[in-house]
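Quick one: the structure is below, and I'll ask about it shortly.
Omission of a single protein chain aside, the complex is shown with its protein chains in their original locations.
Chains: A and B, in written order; residue numbering restarts at 1 for each.
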Amino acid sequence: MLPRPVRVRKRTRDLPGTVTLELEPTDGMPLPSYAPGQFTMLYVFGVGEIPVSISGDASDGSRLVQTIRSVGAVSEAVTKLLPNDVLGLRGPFGTAWPTSELAGQDVVVVAGGLGLAPLRPSIYHLLANREQFGKVVLLYGTRSPDEILYRRQLETWRKRLDIQLEVTVDHAGADWRGHVGVVTKLIPRLSIDVQHATALVCGPEIMMRFGAAALCDLGLPEQSVWLSLERNMKCAVGLCGHCQFAGLFACKDGAVVRYDQVRRLLAMTEI
Amino acid sequence: MAIGCSHIRRPRALSQIKDGSGFRGHSRDMYEDTKSAGSARREPEPGPDPRHGSPAVIGLDGLAALIAALRAQNFRLLGPTRRDDAIVYDDIGSIDDLPAGWTDEQDGGHYRLRRRDDEALFGYAVGPHAWKRFLHPPLLTLFRAERDAGGMRVTTDPPPPERLAFLAVRSCELHAIAIQDRVFLGGPHVDPHYQARRDSAFIVAVNCGQAGGTCFCVSMDTGPRARSGYDLALTELLDGEHRFLLEIGSERGAALLAEIPHRDATPTDLAQSDAAAAHAAANMGRAMQADGVRDLLLNNLQHKRWDEVAARCLSCGNCTQVCPTCFCTSVSDHNDLATGAAERTRRWDSCFTMDFSYIHGGSVRASPKSRYRQWMTHKLANWFDQFGTSGCVGCGRCITWCPVGIDITEEVRAISGDTPEDAHART
Partner (left out) sequence: MQGLERILGEHRLFAGLGQQFLELAAGCAKNVRFDPDEYLFHADDPADWIYLVRHGRVALEVTTPHQGAIRFETVGEGEVVGLTWLLPPYRWGYDARATELTRALALDARCLRDKCEADHDLGYEILKRFLPVLVQRLRATRLQMLDVYSPGR
């Protein structure tokens, strides 16, 4: 599969080192459609290729929105791209959040740090089709108040009367009036119908493990909790072997996986 | 270039590793599933199909004619030859290139060639090369990118024009090829580079008449007799005239046989061929209790044996290079300063490298112990969940080419608590 040239239409700096790009085609063909939770491989000319979450609204076919954090040579190059720069696109790849199967359920979205990015397409879907779901809860945790991703958007969502949105930070200065503490702390306080609820969890692996455990302590069956794994990816099509997590290829059997399938593996070290 | 969404899959339901009872049983006839995988690969029938013709016998002249016929049809003929004190796979020009009168002596971390007291052409087991080096090339250019007015242009090389013919593919290797077929052709994404080389490959198998010092194909049910996946299969017969029993596996094989001097096989020929296979089967260098290995390993991921083997393992990755089913690759990006073009190449990689599992901040599998465990559990356990069969064909290369002689069969035994006597008694 070859990279397809796409152009940066818009660049937004979300946080120091984190950027959201809006991509458009250069060849006049339509953008690929995708499902929430999928990712693409972005290629920077001569530098390399990395997996990047799709963080936009899947129902809007006119743009491809992706959020990247600079953690290495290639991701840094992607975050430095400017409008009109051209990069290569492969994908979308991977499994999707079970968003289209949640009708009638209470839905809990638990996001940590950059984990809010791959969950955002699901959140758009939940909000745009609000009447299909029971309670909708969004819990977001990050390190400190100036590391809140998509802050303005969270503030806008917070104004809605039909969702519960809680933001917490690991620590803060005295001018922060909100929750302080790990995001998992917010879980035991939830009041949802655990037998008819689904949770979507994304963030650092430790946070997902403890978050999933807390959700199950609350009463959700393990099969109702979904996580998104991150592993080294090169080919994104299950042929290079790098993304393996025991028998799972994170690129094709994931990144979105069901908690009961990975619970035991997550607890082990160096799998 | 792919436009439109790729196949969006539900996260696949894996069996619960804890009870291990849910894994998909694998069909011993490995071609069963590849038939339905929808690949463009030519499908072989299991076992010599009488419709293609009954077994024949050819002499040395017939074998020479076979080689010439394949080359005349513009196949690039590859087969065993002696080089650098080993028997490796390389271009074969004539029957003289085959390692007549040589055999190998193999054990943990040990490989030597020895002269035979006859002139057998195929009287050895497998060497450091596997056929994957031709079907799944060690180095490949994936694409070239150039900047142009529109931004970026990406081009790729056309597929190679040559068609490959393999001479002397052993039964374990046929299984290894079938296993890689599943990896590269049987999933939602097909590897076009493998497909281009695999589709037209002509395979002349060889039935082993003797087992190698580290062989355990009997344990893995991958030999010594070739059952399917070949166009022609040879069994070298040395009792009496030096000749070869020839079994036909496909129409292409039958057509080629028609071009070379041959006669019908007699009951004596067939009996000698059976005896050779039985001799090989009875003298395996190693044994592995293959049933239940998947569950055994997945239920013992924290067994102390992993620490023990880690103390010996050098993480050199030899095992992954010589293993006929290992398929991991990595990519590199290069820039040409003169032309300004960028190139992406793909090369073989090994899960033993330190940065194989690197994600920002560090490698998931940093310790040699975790990397050895990854390799062995992938090969013998996770492969079942991924591809429906074991990843191991019992060829013994990993044992022979490990500098410190780590023996995968012994590691399995140690984890299961068996003594060597128990294991041999079972097989």
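The working rule: contacts are C-beta pairs under 8 Å (C-beta built on N, C-alpha and C of every residue); 3 or more make two chains touch, one makes a residue touch a chain.
For clarity, every value in this text was computed on a predicted model and none was experimentally measured.
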| query | Which listed residue, B:292, B:362 or B:403, touches the chain dropped from view? | reply | B:362
| field | Contact residue for the chain not shown (choose from A:122, A:184 or A:261) | value | A:184
| Footprint of the hidden chain on subunit A, which residues? | 69, 71, 112-114, 142-143, 147, 168, 170-174, 176-182, 184-185, 188-189, 203-207, 210
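Keep in mind that, in the parts below, only the chains that are shown with their structure count from here on.
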| said: Considering only the defined contacts, which subunit B positions touch subunit A in the complex? | reply: 1-6, 8-14, 16-18, 142-143, 145, 147, 150-154, 156, 183-184, 187-189, 191, 298, 301-302, 327-331, 333-335, 342, 344, 349, 351, 355-361, 364-367, 369-370, 373-374, 377-378, 381-386
| field | subunit A to subunit B touching residues, read off their complex | value | 1-5, 7, 26-27, 29-30, 32-35, 38, 43, 45-49, 71-72, 75, 86-88, 90-93, 95-96, 98, 226, 230-232, 234-235, 237-242, 244, 246-249, 252-254, 256-258, 260-261, 264-265, 268-271
